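For reference, the structure I am asking about is given below.
What you see is the complex with one protein chain gone and the rest in place.
Chain lettering (A, B and C) follows the sequence in which the chains are written, and residue indices restart at 1 in each chain.
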Amino acid sequence: MNLLPMLVFGLLVVLGTGGTILERDPFAKLISLSLIAAGVIPFVVDRGYLDVAIALALIVPLSTFFLLMACRRDRT
Amino acid sequence: MTPEEAALTVCVVVAAYAGIRVLLERNTVKKLPFLNVCSFAVAGSIVLILPHPLTIIAAAAYFIGTTLESNAIASTYAGGIREE
Amino acid sequence: MPADPLHILIAAAVSWVNFIAIDLFFRLPERGGVSGASEIGRQIEAGGGALPGGYMMGNIVSSPDASAGTLLAACGVFIAGVPGGLLTALLVYLGNRVCHDPGYAGTTGCITATFIVYGFSLIGISPASFIAGMVIAILTIQGISSVHASRLLATLWGWRRA
Partner (left out) sequence: MQEGSHLTPEFLLGGFLILAGTVAVVFPRPKTYLVRIINLELPAWGLLLLMLAYNETLALLTFGGVSAISVYILVRVLQKTEGP
């Protein structure tokens, strides 16, 4: 991969980490976690592991659903 | 600079802009459109990084997955507000 | 072949017109399809925007519609030509069914975008330019300013209803 895309996807991972740690609302934390996934998946694709990328893209929403089950209980 | 490299540069710059806007927005629900822009840009750039037939399925799976995720987050947020 | 910034701008304009026209034709701004889309529309209206534009932005966020169809069709044509575009139409239809959506807008946008992108590739505009163009087009709707974008979409929706 070239230098600029590498820097930008690394920036996305760092931004997502900062957002997940600093935000106080659980929903904003989940949105920042999705930003981390957006930064990691291009690195997986760049190494050529397309099967791993497909599996990750389908599994990440599943774990978000499981976390949302707890969020719904937490709010009410 | 070939058209592929120019397109990759555009996608990557838009992804960085959208990622920064997601963090700067204060309202939780209004973060979701910027996250959608970011996932558009990332889905476009993973196709441009590695052109291979399986990449179409990878990009579509990533895009549909993140859309489902936004849908679930927004629906749960709306339901939580209404029950209070 | 050297890159031409004009090609990306032409592609952005064409894909903007394509997905806005198909979304308006299938009446996306009429109501929020799921409760999350309605919530996004209400929050955008509370921030000073217009309600129909907010509903349409919420529908774009919470299920793959014509904008996603245009992007994925450009990706498919870039990799595998017209069969790749039709494969992505199938995938977009499956994604729409998963998101509790009828799936007309996404599939129609994907099929029309496949032939538009293929036609432009015959006169020398690469499908890669269409991927960048679609990213710029979705940036102008969702990413710059939700207030102005929702007012613009509400104006276009008023023309469609008239």
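A few comments on the model shown:
Heads up, the rule we're going with is that a contact is a pair of C-beta atoms (placed from the backbone, for glycine too) under 8 Å apart; a residue touches a chain by one contact, two chains touch by 3 or more.
As the structure is a computational prediction, the values presented were derived from the model and not from experiment.
Among the displayed chains, contact with the absent chain in the complete complex occurs for A. Interface residues of chain A facing the missing partner chain: 6, 10, 13-14, 17, 20-22, 24, 26, 29-30, 33, 36-37, 40, 43-44, 47, 49, 51-52, 55-56, 59, 62-63, 66-67, 69-71, 73-74.
Just so we're on the same page, only the chains that are shown with their structure count from here on.
Distance from the chain B centre to the chain C centre is 13 Å, each centre being the mean of its Cα atoms. With centres set at the average Cα position, the gap from chain A to chain C is 23 Å.
Contacts with at least two other chains are made by residues 5, 32, 52, 55, 57, 61, 68, 70, 72-73, 77, 79 of chain B.
Interface of chain B with chain A (complex): residues 5, 8-9, 12-13, 15-16, 19-20, 22-23, 28, 31-32, 35, 38-39, 42, 45-46, 49-50, 52, 54-55, 57-58, 61-62, 65-66, 68-70, 72-73, 76-77, 79-80, 83-84. Residues 1-5, 7-8, 34-40, 43-44, 47, 57-58, 60-64, 67-68, 71-72, 75-76, 78-80, 84, 87-88, 91-92, 94-95, 98-99, 126, 128-129, 131-132, 134-136, 138-139, 142-143, 146 of chain C are the ones that touch chain B when the two sit in their complex. By the touch criterion given at the top, residues 1-7, 10-11, 14, 17-18, 21, 27, 29-30, 32-34, 36-37, 40-41, 43-44, 47-48, 51-53, 55-57, 59-61, 63-64, 67-68, 70-75, 77-79, 81 of chain B touch chain C in their complex.
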